[in-house]
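Shown next, in structure tokens, is the structure this report addresses.
Only one protein chain is missing from this complex, and each of the others stays in its spot.
Right, chain A next:
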């Protein structure tokens, strides 16, 4: 009896650890997501029945792949008999020689690249990756994105339909397309992380389970396909995630970087992130994620906010803006320049950005402007900018933070 319990626990651990690997290989062998998922469950079901008698096989993953494949062929045979139609899939599957059932790293990469295929809608890429690669349930995904399980299920069904009907292949892209397709995968992982790091709507600021999943995916990607930007992204996520304990006060309020209690940061994660940044920088193929991670590392390595190396940070922002000329990066650079050269220098840059108009609905532009105006002693203008920021802000903790700044300024000016 005790043995049965131990075995059940071992199988459950195996499911946690390796079910996605087995699934990835089954999708390749069966050529169909739904068929493979069903086969995966059948295989684990068979394991629960057979292993207590026969013991755990030497290579449990290969056993599961092989069992799943046979179950699927059985299932297809039954369907073929019922519908009395010649089934091409079945013919192909049974004609093929018994394949090597060892799950391989390439299958997991295939799964990731297929789920993150740019011809799928963005939200479908996210949902499919969480479902198929991370193994989250539809309910868990719906909870993370504050939407209904029905919506998530529909997205996944539609995405699988498109994979089938449009002929999206189950493969790692050819070398010529790899850089661009890898960018897309990294973008999906970073979107996921940001959704957890700063939920864009709603009452909560942190949902660390999504960030944890994104970091897990980043680690998996780095292990499967070591690349400088993958390391850069993982480093960036680790360095930002390391500060989670200090970003929210005990009463649930937002705490900005300079005021954060640095002893609450996860210093082991900072060390890991910094090491990854160094590795990525040494490859000399430096992209936007690595540069952002290098900036985050400088923030994290400063023992106190006043000891931050703004000179170095400004230099990195210059490179980042060249690599990725986006207005949000230009805004962050302006803030760094204000720290190095004083608020007036930063304000001039922010004013120019405001004129360009692309960030006219972005609350952080007005919040940054307000902060600089206040530091210059221009309280009335600062108050106005904070009010503009509040109008554009959709997230409760940030709204409370902005309201608090407004109240403090009002009290100071009257």
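Basically, contacts are C-beta pairs under 8 Å (C-beta built on N, C-alpha and C of every residue); 3 or more make two chains touch, one makes a residue touch a chain; residues count from 1.
In this section, contacts and distances are computed from a predicted model.
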| item | value |
| --- | --- |
| Among "Tricarboxylate transport protein TctB", "Electron transfer flavoprotein small subunit", "ABC transporter permease" or "YciI family protein", UniProt-listed name of the chain not shown | "YciI family protein" |
| Which residue of A:54, A:171, A:253 or A:341 touches the chain not shown here | A:171 |
| Omitted-chain contact residue, chosen from A:6, A:79 or A:119 | A:119 |
| Residues belonging to chain A that touch the chain removed from view | 117, 119, 165-169, 171, 173-174, 177 |
